[in-house]
Each structure stands twice: as C-alpha cells, then as structure tokens.
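Here is subunit A:
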Amino acid sequence: MNELALQVGQTAAPEAMLFWILAPLTLAAALGMLLVKKAVHSAILMAFVMVALAIFYIAQGAPFLGIVQIVVYTGAVMMLFLFILMLVGVDSSDSLTETIRGLRPIAITAAVGFGGLLVSLLGRASIGRGAVGIEAANSEGNVEGIAQLLFSTFVWPFEVVSALLITAALGAMVLAHHHRIQERPTQRQLSIDRFRGDSLATAAGLPAPGVFARHNAVDVPALLPDGSPAPASVNASLKARGDVLDSSHFELGTVDTSVEEEK
Partner candidate 1 sequence: MTWLTLLMALPLAGSLAVAALPKTNEKLVKQTALATTLIVMAATIAMALGFQRDNVELQFVEKYSWIPFFGINYALGIDGLALVLILMSTILAPVVVLAGWNESHGGRWSVKTFYILILVLETMMIGVFAATDVFLFYVIFEAMLIPVYFLIGGYGTGERSAAAVKFLIYSLFGGLLMLASIIALYVMSGAQGGHTFDLAALSSLEMSSTTQDLLFLGFFIAFAIKAPLWPLHTWLPDAAESATPGTSVLLLGVLDKVGTFGMIRYCLTLFPEASKTFTPMILVLAVISIIYGAILAIGQRDLKRLIAFTSISHFGFITMGIFAMTSQGHSGATLYMFNHAFSTAALFLVGGWMISRRGSSTIADFGGLQRITPVMAWMFFLAGMSSLALPGLSSFVSEFLVLVGTFTRYPAHAVIATCGIVLAALYILIPVQKALHGPTTPGNENLSDLNLREKIAIAPVIAIIVVLGFYPSPLLKVINPAASHVIAQLGFNDPVPTNGSK
Partner candidate 2 sequence: MMSSHSLVYLIALPLAGAAILLLAGRRSDKWGHLLATGLSASSFFLGLYQLSLMLSRSNEQRPVGQKLFEWISVGTFNIDAGLMLDQLSICFVLLITGVGTLIHIYSISYMSHDPDRRRFFAFLNLFIAAMLLLVLGDSYLNLYVGWEGVGLASYLLIGFWNQKLAYATASKKAFVMNRIGDMGLSFAIMIAFATMGTVSFTGVKAAAEHTSTAALTAIGIMLLLAATGKSAQFPLQAWLGDAMAGPTPVSALIHAATMVTAGVYLITRSNFIFDAAPTAQLLVVIVGAITLMFGALIGTAKDDIKKALAASTMSQIGYMILGAGLGPVGYAFAIMHLLTHGFFKAGMFLGAGSVIHGMNDEVNIRKYGALRKFMPITFATFGFGYLAILGVPPFAGFYSKDMIIETAFNSGGIKGIILGSVTLLGAGITAFYMTRVMILTFTGTSRWDEEVHPYESPWLMWLPMAILAVGSVTSGYLLSHGNALVNWLSPLFESHGEHDEFLPPMVVSGLALAMVAIGVAIAFLKYSRSDVDAVAPSDVSIFTTIARQDLMQDRFNEAVFMRPGQLLTSVLVKTDEAIIDGAVRGVGRAAMGTGATLRGVQSGFVRSYAALILIGAVALIAAIWVVVQ
C-alpha cells in the first residue's frame, strides 16, 4: 500500500479530523436514505449529505463549488424535492417490502460487488506521478480560476449547457401543463346552462360556502334557511378530498317558530 498511487501527501490534520468525523456521518445519512420509510425523511437526510459534501468541497480547495452546492443544490433543488413531496402527499410512507421477486438480493449482491471492485480498483490505480495539490491552481482565486476556464476553454459547453437549462425549464412547463379536455365554458354558456338546467333553483348561482356571521371558510357548508347545511355550497373537490368541515354544530338548534308576528 505504500507504493500506492494517489499519494497525495499528508493533508493538514484539521482536514483529516473533519473527514473522519463527517465521512461516517455522510455514509450513515446516505444509508439512512435507503432505509427510512417516509420520503420526507429521506429528503432531509439527503440535504444533510449534500451539505456535508459542500463542506468537503470547500475543504478540498473548491469554495466556489461548495457554495454553489449549498445554494443551488441544498437550497433550490432540495426545495424543489420537498415541494413535490408536499404536492404528492407528505404523509404517505412507503412500504419497504420488495414486490419484484429476487430483485433485492440481486441488487445488494451487485452493489457489494460493484463497490468492492471499485474500491479495490481505486486501491490499485496509479496516475504515475505524485499529487500536485490545488493551491497553485487556486493562486489567483478559485472563482477567478473557474471563470477563466469557463469562459475560455469551456465556453462552448457552457453555452450548450445554458441552452439545456432553458430547454429543461420549458420542458418542465410543457410536462406540468394541464391540458383542458373540454372547451372552457363562456359566461354566456354558463348563464344559459343555469336557466335551462333541471331546476330554476340554481339560477341565481350556487350558495356561497360558510355560515354567515359565524364562519366564512370555504370548507364549511352554508346553512339553508331551515338551518340544515347546504351541500351544494362546498366545492366538489374539497368534498372528494374529505376536507369539508362538519357544519352541524353551527346549525340553528331550534328555530323559534312560535313567535307570533307583531301586529
């Protein structure tokens, strides 16, 4: 092992300490991602891994990347993940039992083989010269160095990547765009429908939700004149989702019908 390759030389002790503390934690977090049931927990563990990686970047003389990692990745991308998670249901937890027979042992065996082979290859690998260290390259500042490269050698890929970004943004919009199945009804059409409908009861429009004076949330049905809740006053999708509040306790318990009209 001493003949070994990738003799990078001894790094500073603080870095070693950082590595040996953070690396196991990172590995544990990554493993945890696989093992936890709730996707949102996975996302949080993932965010931890990314922050840890950002720290490693900075420790290795790549402060620009480290910052980008935190800002773009942990900040934006992970937010996006969480956002989607919220959208599809943050509460749902996955079942970890395997449904495809034989897949898990195959995957684990393959992964162990893969990791083992990769590590052992790395152990044998050689680039034929000693490590240089990043200090010289960063002599004019890390950001400046990267900018130098990006706008000279890599300017063409850079432009292509920008086109890719725009395309991806457009693609996301196209994909997420909801296609109308029917033509959007015009006001005129709606009006005609109201009057030509089954009954004239809805001609004046649906009742607004909420119990006036006591409650005006959209998920509370309105009360009919006799005090019973009006189902038609709540949006159908809220009902379907089961998010309608019970309005029974806002009902008028007794309507005093005995009051005589004052003459």
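Just so we're on the same page, contacts are C-beta pairs under 8 Å (C-beta built on N, C-alpha and C of every residue); 3 or more make two chains touch, one makes a residue touch a chain; residues count from 1.
Quick note on selection: all candidates are chains of the complex that A comes from, given by their letters.
Since the structure is predicted, the reported quantities are computational estimates derived from the model, not experimental observations.
For subunit A, the touching partner in this complex, chosen from 1 or 2, is 2. Residues 100, 103, 106-107, 110-111, 113-114, 117-118, 120-121, 124 of subunit A are the ones that touch candidate 2 when the two sit in their complex.
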